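Here the complex is missing one protein chain, while the rest keep their positions.
First chain written, first letter: the chains are A, B and C, and each begins at residue 1.
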């Protein structure tokens, strides 16, 4: 796989609840895509005051066949950069760098898996589901959001996997509650050997805890503010335990965004725990 | 007249040689318009790195009748701001402030006049011609440009005034040469009592000299880089002799852009001549 | 929402002002909104004599900003008092008069001239101008020169008129200059003046400005301005700050307030949007309400508070929003 920069024509933009689904023509990115990868999109056009790219998980890529060379991603309007993006129309061109990051690890053979998505976090789980099913892994989805309009991919998930449990904080769709309320049952239902998750950090931590209780692996995709997305700036770091048991601040754009939940020191995000490699050298600075 | 800020829908954008003619819906600006006024247009959209407006002479305004409430201006692509503008399309909205500046002085009664336009400088002369003709003043146009594609308004001028002399530096349209080569003949032809001009500064100075030789008045519209366009920043100044014979740096956005050519100290533009009011206070700074 | 604020002994109905040199003396902006609606109008720095200012070109646009080199063009104090100040008084505008000088005596002369003038609510002392007695070094770049000017102005000025020192960010330690001014009697600070910058015109291949270097302003410098306000607030928490530098929206203004500014000036943004000051005021009021503040005062310096200190300063969200 190699990372490339592509001028991608927008094939279509469609609404889905509060989200905007983009399909863009980016054959070289589509070719290298594996589930969990993301793209970094330039925003604001020429003379924009916004110099940094915005990251979006790839929600699908079609290297061959119908719609060959397309890449999908899903945008939630958040601030000025995403607002600019949601105002783009089919036929316009956006500047993409990708595929970026380390994708979701796939089991070596068939293995039952639960896929947990919070809000637009379900987007990268759709292509992951396809990959798992292709391997013969039974899967189930758990999708949650604050409210019904912020759910993403429920129908596609149903078409793909059959079993989808939905929760919303306000009960406007599915069960009222959090994804973590229904996750244990889902794990037990299919005897899951792995949980995949993408969504807000507290959700990822909670998913990790549940997986741990079930003594199974949780591969979770995080979202940290990124300046470069390609590994050169060191802004996107998280405290993660390495093979040697020592914790380092590692770049979520290249070593992540997918991490083993058990290795992320969630409660130390935003802090410098004393046992962090190199924390001792920070004293007096 | 009062200056207003209007969100103006673009009614049409058409090409004319190298220029783009905009017609926008700005009824309050149209209402206050007098020939010589200009508008200041915000460029780059939301999140633009360009915070300053761009100035354009008003090339026409229709306060009543068909196309009521529209304002016309002509844009030459120059740098990023004008490039952004020329990419706008009908239906989009631009943010305008206007009408700005001091308009062309009109003679008290009918008075033969020559109107000299360099490049897009002819744009504000078209509505001026209408005003003069309405007063019963015989008029003639002299239009010049570096090359044919940079002429503006030749046809409209012909329809309005009949007599139009065209010059181009390269001879690609009209006579090869400068507007000032043919201006004396035009002045003499109609016994002009006033010359109006808009175009590059060296042209304005030369027009002023010719008018002076013919002992007639020249009202010329200058173009100085402007930060605010409304008189608050003092960036757009020129050395102009006042009624008291003393030279001051005056704001071309409010006291201009139209000046009596004989009062502008052309050769001192960009300098601080010692006799300038307040130049003595600059010493040691 | 109580938007009133205090700058020393001066109470203003709201915290949004114009910035010196970006609003002339209010007259032109009055075409777009009533200048009496502002916290105050801050006038272009005035000197004793008429000044031509620097040769053109005087400005160049830069990414999210601009540089200018006006050179304090102005009519001199007499004309200013007769025309500008009279107009402002007539239109009910509260007025902060910015004064500038080439030497301490000039500042003193200006302060005396404005003393007792009922239209003058406050003096802003622009010490970011060259000191002719010190080879043109800018007063604000030297703690001793700064404190000398501020001390002299404070003594000469009307005791009822607060004296604010307007500082330059182009110094190694702005708190050092601020402390010197505070010791000399400054009633508060205006932060910040422009940063020294330069643009080279790649067509002429020479400096784009007649004055070679110029002052950088606009949103580009906002992070530097917020940092200066934060540092001075931390160093001298008892003195009020008038914050400025790249404010274009109510949320921009809120950053300054949270960092410790009791009021803000809107400068360069006016060039892009002539009614920016009143828009910023409305947006700031809404932003404060949305965040549950009962008054502007509760938000001043809020960014410095620790979590326990924050408690009690905010109303429950809904109540705050309703209060707007």
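The criterion applied here is as follows: contacts are C-beta pairs under 8 Å (C-beta built on N, C-alpha and C of every residue); 3 or more make two chains touch, one makes a residue touch a chain.
All figures in this text were calculated on a predicted structure; none of them were measured in a lab.
Undergrad: Going by the touch rule at the top, give the shown chains the omitted chain contacts.
TA: A, B, C
Undergrad: Looking at A:107, A:148 or A:231, which makes contact with the chain not pictured?
TA: That would be A:231, which touches the missing chain.
Undergrad: From the list C:85, C:244 or C:258, pick the residue that touches the absent chain.
TA: Here the residue in touch with the unshown chain is C:258.
Undergrad: Can you name the residues of chain C that touch the chain not displayed here?
TA: 62-65, 67, 141-142, 170-173, 195-200, 202, 205-207, 213-214, 216, 218-224, 226-227, 230, 246, 251, 254-255, 258-259, 287, 291, 302-303
Undergrad: In the complete complex, which positions of chain B touch the hidden chain?
TA: Residues touching the hidden chain, for chain B, are 49.
Undergrad: Write the list of chain A residues that the hidden chain touches.
TA: Interface residues of chain A facing the absent chain: 2-3, 5, 42, 49-53, 97, 224-225, 227-238, 248-249, 254, 269-272, 276-282, 284-285.
Throughout what follows, only the chains that are shown with their structure count from here on.
Undergrad: When the contacting C-beta pairs are counted for B-C and for A-C, which pair yields the higher total?
TA: Between A-C and B-C, contacts are more numerous in B-C.
Undergrad: Distance-wise, how many Å sit between the C-alpha centres of chain A and chain B, to the nearest whole number?
TA: 56
Undergrad: Between chain B and chain C, what distance separates the C-alpha centroids? Give it in angstrom.
TA: About 35 Å, centre to centre.
Undergrad: List the centre-to-centre spacing of chain A and chain C in whole Å, with centres computed as mean CA coordinates.
TA: 45
Undergrad: I need the residues of chain A touching at least two other chains; which ones are they?
TA: Answer for chain A, listing residues that touch two or more other chains: 49.
Undergrad: Would you give the residues of chain C that are in contact with at least 2 other chains, written as numbers and ranges?
TA: Chain C, residues with two or more chain partners: 63-64, 219.
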